[in-house]
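The structure that follows is given in the form of structure tokens.
Let's turn to chain A:
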Amino acid sequence: MPAQDVRELRIVGFLCNWCSYGGADTAGVSRFTQPTDLRIIRVPCSGRIDPLFIVRSLMNGADGVLVSGCHPRDCHYAEGNFYARRRLEMLKRFLPITGIDARRFEYTWVSASEGQRWQHVVTEFTRRVHEFGPAPTFNPASEADWNALAVQAGQGQACPCHG
Partner candidate 1 sequence: MSTGRFAVPYRKLGMLMQIFDLATSDQAFIAEVEARSHQNIRTCYQCGNCTAGCPYTFAYDYSVSQIMRLIQTGQKDAVLKSRALWLCGSCQSCTTRCPNMIDVAQVMDVCRHMAREAGYATERAVKVFADSFLASVERHGRAYELGLMAAYMTRSGRVFTDVDLAPQVLMRGKLPFKPHPIQGREQVARIFERFRKGGQNA
Partner candidate 2 sequence: MLKIAYYPGCSGQGTSLEYDSSTRAVCRALDIELMDIPDWSCCGSTPAHTVNHVLSSALSARNLAQVEGMGMDKVMTPCPSCLTNLRTAAHKMEDQEFRAKSNALLDVPCKNTVNAQSVLQVLAENVDPELIKSKVVKPLTGIRIACYYGCIMNRPPELMRFDHHENPMAMDNLMTAIGAEVVPFPLKVECCGASYGIPRGDIVARLSGKLLDAGRDVGADAFVTACPLCQMNLDLRQGQINHALRENFRIPVFYYTQLLGYALGLDRAELGFEKLCVDPRLALGKIKQPAQAR
Partner candidate 3 sequence: MRIGVFICHCGSNIAGTVDCPSVAATALTYPDVVFSTDTMYACSEPGQDAIIQAIKDKNLDGVVVASCTPRMHEPTFRRTVERAGLNRYMFEMANIREHVSWIGKTKDLNTGKAAELVRMAVEKLRRDKPLIPKRFETVKRVLVIGGGVAGIQAALDCADGGQEVIMVEREQTIGGKMAKLDKTFPTVDCSSCVLGPKMVDVAQHPNITLYACSEIEAVGGYVGNFQITIRKKATYVNWKDCTGCGLCVEKCPSRKLPDPFNEGLCNAPSINIPFPQAIPKKAAITAASCIMLQKGKCGLCAKVCPVKCIDFEQKDELINVDVGAIVVATGYDLFDWHKYPQYGEGRYPDVITSMQYERMLSASGPTGGHVKRPSDGKEPRNVVFIQCVGSRDKSVDRPYCSGFCCMYTAKQAILTKDHIPDSQSYIFYMDIRSPGKGYDEFTRRATEEYGAQYVRGRVAMIYPKGDKLIVRGADTLAGTQVEVPADLVVLAVGAESAKGAVALGEKLRVCPDQYGFFVESHPKLKPVETNTAGVFLAGACQGPKDIPASVGQGSAAAAKVLGLLSKAMLESDPAVSRVNPARCVGCGKCIQTCPFGAIKEIQDRFGNPKAEVIDTVCQGCGICTVTCPQGAIQLEHFTDNQILAEVNALCPPKMFANYE
């Protein structure tokens, strides 16, 4: 699914500097064409990725978040991606509680030599996000509306955006 056929969606990527960012570079160097929706934020290690970053992205209206680190046991910092895996697994289970479709978030492992794999990961994830379409958003006109919304939520009524 070539993303350029349709309106671009907002996909945020958090990549560790040593493996996945390198993998993305390799994909570029080998000219492996990919959808352009993804925007990559470079962090030293997947262990540096605070689930907060991901939640914030999604809360702020990102349509998808992709995290990628070194393969387990290949971490440049020995065990960073093990911490990452635990945290991200936890996050996956937690997201629905916030009313966010957990399928809009994915994490994977790509090494610096796996340009092809990176192309596949990006293309696949972008396709998936486009299947769901833009994330539901809400823009309360005024602080009052916002409070009203909060009250509703407090009374256990369904949130308008996440149903």
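A word on the picks: all candidates are chains of the complex that A comes from, given by their letters.
What we mean here is this: a contact is a pair of C-beta atoms (placed from the backbone, for glycine too) under 8 Å apart; a residue touches a chain by one contact, two chains touch by 3 or more; residues count from 1.
Treat the numbers as computed from the prediction; the structure is a model and nothing was measured.
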Chain touching chain A (counting every copy) in this complex, out of 1, 2 or 3: 3
For the chain A and candidate 3 complex, residues of the former touching the latter: 2-4, 8, 10, 12, 17-19, 21-22, 24-25, 27-29, 31-34, 36, 39-45, 47-50, 52-53, 56-57, 59-62, 70, 73-80, 83, 87, 111-114, 119, 137-140, 143, 146
